[in-house]
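Okay, here's the structure, questions in a sec.
All protein chains but one are shown in place.
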Amino acid sequence: MVGGGEGAFIGEIHRIAARLDNHYELVAGALCSEAERSIRSAKTLGISADRSYIDYQEMAKKELARTNGIEAVVIVTPNHLHLRIAEIFLKAGIHVICDKPLSATLEEAQAFAEFARKSDKIFALTYNYSGYPMVRHARALIAKGQLGEIRTVQIEYAQDWLSEKLEDSGHKQAAWRTDPKLGGEGGLLGDIGTHAFHLSSFVSGLQPTEILADLNHFVEGRSLDDNAHILLRFSGGAKGMLWVSQVAPGNENGLRLRIYGSKAGIEWSQENPNYLKFSPLGEPSKILGRGSPELSESAVKVTRTPPGHPEGYIEGFANIYAEIAHAVYAAREGKPVPHDVLFPDLEDGIAGMIFIEASLNSSRNDGKWVLLNN
Amino acid sequence: MVGGGEGAFIGEIHRIAARLDNHYELVAGALCSEAERSIRSAKTLGISADRSYIDYQEMAKKELARTNGIEAVVIVTPNHLHLRIAEIFLKAGIHVICDKPLSATLEEAQAFAEFARKSDKIFALTYNYSGYPMVRHARALIAKGQLGEIRTVQIEYAQDWLSEKLEDSGHKQAAWRTDPKLGGEGGLLGDIGTHAFHLSSFVSGLQPTEILADLNHFVEGRSLDDNAHILLRFSGGAKGMLWVSQVAPGNENGLRLRIYGSKAGIEWSQENPNYLKFSPLGEPSKILGRGSPELSESAVKVTRTPPGHPEGYIEGFANIYAEIAHAVYAAREGKPVPHDVLFPDLEDGIAGMIFIEASLNSSRNDGKWVLLNN
Amino acid sequence: MVGGGEGAFIGEIHRIAARLDNHYELVAGALCSEAERSIRSAKTLGISADRSYIDYQEMAKKELARTNGIEAVVIVTPNHLHLRIAEIFLKAGIHVICDKPLSATLEEAQAFAEFARKSDKIFALTYNYSGYPMVRHARALIAKGQLGEIRTVQIEYAQDWLSEKLEDSGHKQAAWRTDPKLGGEGGLLGDIGTHAFHLSSFVSGLQPTEILADLNHFVEGRSLDDNAHILLRFSGGAKGMLWVSQVAPGNENGLRLRIYGSKAGIEWSQENPNYLKFSPLGEPSKILGRGSPELSESAVKVTRTPPGHPEGYIEGFANIYAEIAHAVYAAREGKPVPHDVLFPDLEDGIAGMIFIEASLNSSRNDGKWVLLNN
Partner (left out) sequence: MVGGGEGAFIGEIHRIAARLDNHYELVAGALCSEAERSIRSAKTLGISADRSYIDYQEMAKKELARTNGIEAVVIVTPNHLHLRIAEIFLKAGIHVICDKPLSATLEEAQAFAEFARKSDKIFALTYNYSGYPMVRHARALIAKGQLGEIRTVQIEYAQDWLSEKLEDSGHKQAAWRTDPKLGGEGGLLGDIGTHAFHLSSFVSGLQPTEILADLNHFVEGRSLDDNAHILLRFSGGAKGMLWVSQVAPGNENGLRLRIYGSKAGIEWSQENPNYLKFSPLGEPSKILGRGSPELSESAVKVTRTPPGHPEGYIEGFANIYAEIAHAVYAAREGKPVPHDVLFPDLEDGIAGMIFIEASLNSSRNDGKWVLLNN
């Protein structure tokens, strides 16, 4: 693991998610750029001293040299460092699992992509919300045509924790996320908007083609946006609406997805993720759960507990890790990623960066439609 | 009553709402343009034969001539007839209660406004959703500053009953609503969008200044729009998002309002209207009901039953009628409308027509921002 | 109307409910036992002076003597007066609509029943919750066998307004309800328990045969019970659980019904009454609403607004009044109550009094099973 030392939030989540299904063991790390802290963090996590690194370059080199060196590295640093680290590990023949968004700028993402597309190592990106069983079932319903032709995609991701200027009062998570140099120009779009954007096409199966954005930073003195009102157009004629906010009091982690087609509609909310409302036209709405009959294979394979025994955020995150593990197992035998293994990858990451860039572009032009192409 | 004969939906709602609090008595009507049907409808409703009219002009003239002639007329015809009827009754010195939207076109609305603004008779428009107690309480909370400075207004009105081409199968309600000549060019904007638009400023207290719209008709062969994705800008810097749809399976009458400010957020949904979620920043969300302590005066005065005894659509509608009745009582004594009496009026109607016109204008120009001024 | 003068709660509800569908006109009343207040109340309600009575005996006599005398009387006095008033009006040939519970004691109920069963006039009791469309649909589903053999009936009616000793602070509603002389020994059982008890057999179609009760008065100094824990046994082997409380903070008017059979289960809650959860075994739960396809005839006939336009407490109450009106119309022509007309009657009232008596009996015997027979 690179990054994720003391005080980091997402690093610990990655560690628990990786551990949950017993596919991964944490054996090496460069957890922090400060030497002392990095070593202390590694020790706390049970990493042996000889695999506790300060410098990720050294880590890549030394792990490559070991017979029992790491097979995969997890990158959980601030955004602007993701890809320079990823490149080094890929070059060392080590699979990469990278936190989102892909990078701080589209430019560096595209440069990296050129290199990474030629690598035969796995590059996975943790858009973790695509790991929830009912999200996968929603995707399967749509793929099977049960919604008919998709007409509208209503997606939102609302939080409230940046409603005040938290970054001024020493809040570490708030500070780096609102600093363009560390988090990128995207602000909330990179932090949470990319999750929602990814989910909208992951579930709908549609390609977003055009975007129009009205971005705002409502908290005085903040340099990055904290609210985004976005319209989308998809290939095939569907339309979408995306609201992203970190200044909406009463919303903790309100990622919600609704998709409507000519035959049926669906609704899903991340905060109670074990249920999916399915409304076939002319029939009563049905509450589908993990125990529903005819649950799709793709949902069944990512659930552990019986219906009524709720699974949560960590389980959804762990599903991404489990899927990547299956890809690693295949890679060990020189096989491609199996068809039924599903995790976000480089192309999803690039799409997210294009989304950020195009949104900024549209908003700076007072809301003109901008094409979403590479 | 003019319009609202056999087979009409909204006419019967108006009659029940008017009757509920015992302020109104239905004594005269020109319920239908077909003579036979008009007379039969009137008879069914207990209107005496001598006050059962076929022609609304005749009705206005004869009622004016009676000593016990009607004080107020209710207009529940298709949209394009509203104002020519209203004008005649206002000229006859009879107060007018008109169904929404104001008219079929902005042009006729503006022509009428010029005349009506000079009349000393009441002109009320039944944007009935503003009559719900918890909507009034939301308005009061914001007016008292409990949300702080408003930042975003998320409003939506989603239905599913036009997901298929119902208008082709003899469905009367669908037919006139999807015919531009009878309902106006606004399609779903006139039918339900104006309700949502009105509510957004009624509750927030903000003036919408700019609009950007992406309108669609998804059902093949339909000439009017059945889905609208709209962005709003308000005076003072708040931003808004408005989704209106009649093709969203699983949504019966999904009018939902969420407003977020610097200090708190609120959520309200029409389908379970007796509750309002209030989320002060840094505190747990509270479920406010009609029985909550410190319920605002404006909400208390429009509720009849104790908390837990749900009030519904008809009660909300009746509240508008009761408020208008208090205005009529004041008018009888030559007094102005009392300060605490609140019902939508001509200016709200004009605002709704501007909203429709500007939305069409924006959408036809591929989503440019359009000013909302008269 | 007898009772229901100034300050009364339920009298006004009856008046609105009666008025809603235009079947009734309020023309006479003995609204209060205090002369001045009775006259003032009648005047406020638009009752003409010659039909504004102080004494209900006089009212029965004089109305009987009129050619246009009342056809039906509504009794909304404290419980102990219900039947002596009812008897007088029935004897005068006037139909009776009586608020629940039937009386203050089983003894007086049985004495009255002997007389009333011989009368050819209508005696209706307003167990109003049986008027909700989705309650009627639940009953229809069970009658059609869609739940299979019924196994358990879980019913509860929880409120919180008597959590403190409100009756000491001049609260009129609290005062008479907690006075055994006025409300009867039943306390909360008469006030709200009978509603729940009635609903359990109205919907399930089952006959309760045995009861076991643990009754309590938690608020110090109160002489009547404010909480009841009750077990039920039904003919056919089904079992039931009934919780009634007026001291459960957070419950406004929490009447909730769940019934489970060998094939399916249902859930319904009065506070959001427009939906019914229907869970066929082995299928996802369905949210049935007033707009659901295949809604039973008995539900369709008692609904006024389209799905998504919520109906509430008053509409449910008005449905009972509308059903009684149809019985009155039939009676005018000398016909029996039509088969599809459904309202609670004398036998339901007697069953409620037996329920109270048996519960008191069981509780006083430390929870022995008591038979529920007349």
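Here are a few things to note about the model shown:
Letters A, B and C mark the chains in the order given here, with residues in each chain numbered from 1 onward.
Methods note: a residue touches a chain if its C-beta (ideal position, glycine included) is under 8 Å from a C-beta of that chain, and two chains touch if they have at least 3 such contacts.
Just so you know, these numbers come straight off a predicted model, no measurement behind them.
Among C:204, C:227 or C:319, the one in contact with the hidden chain is C:227. Looking at B:25, B:283 or B:297, the residue that reaches the missing chain in the full complex is B:283.
Listed residues B:57, B:173, B:209 or B:292: the one in touch with the omitted chain is B:292. By the touch rule set out above, chain A reaches the unshown chain at residues 9, 12-13, 15-16, 19-22, 46, 159, 251-254, 270-274, 289, 291, 304-315.
Along chain B, the points of touch with the absent chain fall at residues 278, 282-289, 292-293. The set of chain C residues touching the chain not shown comprises 151-152, 154, 156, 160, 163-164, 212, 214, 216, 218, 227, 229, 231, 233, 237, 239-241, 243, 245, 247-251, 258, 260-267, 277-281, 285, 366-369.
In this section, only the chains that are shown with their structure count from here on.
Chain centres computed from CA atoms place A at the largest separation from chain C. The two chains most heavily joined by C-beta contacts are A-B.
Between chain B and chain C, the centres computed from C-alpha atoms are 35 Å apart. Between the Cα centres of chain A and chain C there is a gap of 55 Å.
Across the assembly, chain B contributes 251 as residues in contact with two or more other chains.
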